[in-house]
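Heads up, the thing below is written out as structure tokens.
Every protein chain of the complex appears in place save one, which is left out.
On to subunit A.
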């Protein structure tokens, strides 16, 4: 099986967990060589879509085509071949706590190649250098900050020079400076690996404006927009406008009001 381009195409994709349908017929395209941002509110199905692209969950309906191949109809060895060309940065890095940073980043190389330890260490140092963590190679994940763990997770994701890099909310939980650094890192990945498809799941608008070439917006499990960033910014769709301008929904007043006696009792306790 040879794949020259690594475009990802979603055809009428429906999926979820157990019997709960979260994605409801998504169509869209995530082109190779670009940074595609999957955008949407909390709980809209972004991470679920990511798990489907990774092959961790099977679709209930529809298909995911990667490089022209229907991902879930491939036989086991072809499926694994494509899987090995993917790198993933999970939300908290998902580094193995019992291994050092160097061992974590070098794990795929140690498991899938017969490279000598010294060579693996040099490659690991190079990849950690790309994310600015070369000097922390012998540290354990619990000795690092959240931002550093994410960067280390990114180093592990790119250690096998993947064709598809998927990042699950890379800037969530980071301060503005660290978030900006993460954006810079993703842009530098695009520069270092021009043919790589970079897919970023996010709800960070600042980040979107900095890094996105292509955007897939999901609302209530359906694709609300798929196209370039400019098209999204010029869209007249009310939901997209609300999302981009951070307008809240009208939150109704609580139906059950707290009685005066309970309020008084609570105040008494809090005094």
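The rule is simple: a contact is a pair of C-beta atoms (placed from the backbone, for glycine too) under 8 Å apart; a residue touches a chain by one contact, two chains touch by 3 or more; residues count from 1.
Here is the rule we go by: contacts and distances are computed from a predicted model.
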By UniProt, of "Cytochrome (Ubi)quinol oxidase subunit III", "ABC transporter permease", "Regulator of SigK" or "Peptidase inhibitor family I36 protein", the chain left out is "ABC transporter permease"
Which residue, A:21, A:34, A:69 or A:83, contacts the hidden chain when the whole complex is considered?
A:83
Touching the absent chain in the whole complex: find that residue among A:54, A:167 or A:185.
A:54
Given the contact definition stated above, which residue among A:94, A:130 or A:244 touches the chain not shown here?
A:94
Quickly run down the residues of subunit A that touch the omitted chain.
51, 54-56, 80, 83-84, 86, 88, 90-92, 94-98, 107-108, 110-112, 156, 160
